[in-house]
Each structure stands twice: as C-alpha cells, then as structure tokens.
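For this view, one protein chain was removed and the others were kept in their places.
So, chain A:
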Amino acid sequence: MTSHHTGEMPAIRYNFAYLDEQTKRMIRRAILKAIAIPGYQVPFAAREMPMPYGWGTGGVQVTAAVLGPHDVLKVIDQGADDTTNAVAIRGFFEKTAGVATTTATAEATIIQTRHRIPETPLGEEQILVYQVPIPEPLRFLEPRETETRQLHALEEYGLMHVKLYEDIARHGHIATTYAYPVEVAGRYVMDPSPIPKFDNPKMDDCPALQLFGAGREKRIYAIPPHTRVRSLDFEDHPFAVQRFAKPCALCAASGVYLDEVILDDRGGRMFVCSDTDYCAGRQAQGHRGEMAAPAAGQALDVMPGLDPGIHGVPPVLPAQGVDGRDKPGHDGVSDRVGGAGGMP
C-alpha cells in the first residue's frame, strides 16, 4: 500500500528568484525604458508578491528581474541590515534564488534599499534598487493622475515650488526632510522615495545604476549612472542637508546620517550611524565613539556594540527635524502629507 503518502504536500518549486521568466522580461523592458528616459515613471504590470503592499513589493520585483545567479545581494531597511524588512527580503531571495548575500556594501552587486543610500560610495558594477511607496512627486499637490501626467509631459513644475514656498512661509526654511524632490537630467522632477534629503547629493553623478520600484502604484523609474540629479530649491533658500551636532556615538564618524536612540525614560539618548555596516566597519578599524565599548577582545559583528534591537526602537522626532524615517508598513499616505498636502 502507498497510503503512507496521503496528506503529504507536494514539493513546491519556484522559478529562479520567484517570478516567472515572462514577468521578468516585462519588468526588464520597463527598466530599459526607465533608463532611457531618466526620471520618467514607466508603468508596469506589477504582480502580487507574497508580502503586503508597503513592504517593498516594487523593489522586490525589480531586484528579481535584474538578479543573476552570481550576484551578491545586500538588503537594507533604514540603513540597517538586521531589521524586519531587510531580513525578510534577504531571506526571500536566499530561498527563491539561492544567491549569496552580504551585509558589506562594497561586496554587494545589488543593494535593495528602503529609505537610505549607503554611506560607502557605490561603484559602477553595482545596482541600487529603491523601494518606493508613492512614485508621484506631485501627488499631494495635484490629486488627478491625468493632470500630473500632463504636468510632467509639459514640464510644468511650478506647483512643486509652491510646496517649497509653503514650507518656508510656515517654518522659515524648507522643512521637507525626506522624499525631497529632485530634477533628473535637467528634465523630469522625481520623488527619490523617502530617503532623508541628506542622501540626495549621493544620487548626483552616482556611478551605480539606480532603479526605483513602486509595486502598489505599478511604476518603475531610474537614474542611469553619472546622471545630473539636482534638488529643487530657491535662489535665496538653497538646498542644504541635515547636520548633526556630534559624531556617531559608537564609531565617531562625522558627515554621516545618524539615528537617534532613546536609552532610558530620563532623557538619555545617543546618536548612532543609521548605516549599520558602515558603523561596524569603522569600529573594526578601531574607531571608537564616546559611548562605544572598549576595543579589547571585542568580537566583530554586523551590529555596533549595543543590543542588536536598538534600531527597532520607535523613532522620536528630534527638535531640529533631522529624522527622515517613517514607520515600517505605513508607507501609504498618512506619513507623507507635507505642508501643502491634501490640496484640491
């Protein structure tokens, strides 16, 4: 009798990197078009992915379409390699593509990112894939999709400056700190996804290919290598990135983007690198910040010295508004309404 097989599930086999080849082909065509027209949002037939919208379905599809068996994949979420979104997506491709993964920026050939650009400069052989919640930079200024397309087609971007005007009128400076609009190759205005504006200058003349995938909105756009990317501003209120008063408390790096970490309920806090790989690398080289553990006998880890859960602490907005982060799984609407949001 063969009844002992009853109830066993058949083995499930996925195609390499989950998506079927025809779907990948469709996505690659959209990517090629996006590269040919820098900053232009190319519609594509986004598939349902085994994860909820808002958790990187667009980025995952782009990564799946460009991934080869010899690629080395790195996935970051808010700069960290060890947060839920990063771990889940890295695990997804380990399982469905069997590719090598890494946390080291320099070793990766493809880096999928949510809301950060790594501190280590990228090279020509690398691709940076962004997860995009809302691709349309004019969305909260002009609700009609037909009209925003027309505005892009005719290069009418006065509206974008109305938003920046409102920022200055209300706050005395341009208060947009993330998803800060850029002009790509002197033509299209683009939403760089919710990266802190600190990272905007890294997009300009970047040697790596930058791809942006929005799964729910079904759009792909791209910045080809060595493309001019300019952050919008006013002549008398030029674009400026966030500055931090102190260097990283763990690796003493300055000129990098820092996360605020609350240490206790008595106002104790520290600022540490948001890029965990960069921070760990500097500590390995012997750099010590004011709150780092002593160097002797320290085991090297991906994570900086403290409890690995530190990046999971709910962010608290510092007074100077340097925090460009939003909350995982809430990439939809509520956290993106800026000063001029919800206009008719």
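The working rule: a residue touches a chain if its C-beta (ideal position, glycine included) is under 8 Å from a C-beta of that chain, and two chains touch if they have at least 3 such contacts; residues count from 1.
One rule holds for everything that comes next: contacts and distances are computed from a predicted model.
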According to its UniProt entry, is the unseen chain "MoaD/ThiS family protein", "Sarcosine oxidase, delta subunit family", "Phosphonate C-P lyase system protein PhnK" or "ABC transporter ATP-binding protein"? "Phosphonate C-P lyase system protein PhnK"
Which residue, A:L159, A:A252 or A:M291, contacts the hidden chain when the whole complex is considered? A:L159
Omitted-chain footprint on chain A covers residues 150, 154, 156, 158-159, 161-162, 165-166, 168-170, 234-237, 340-344
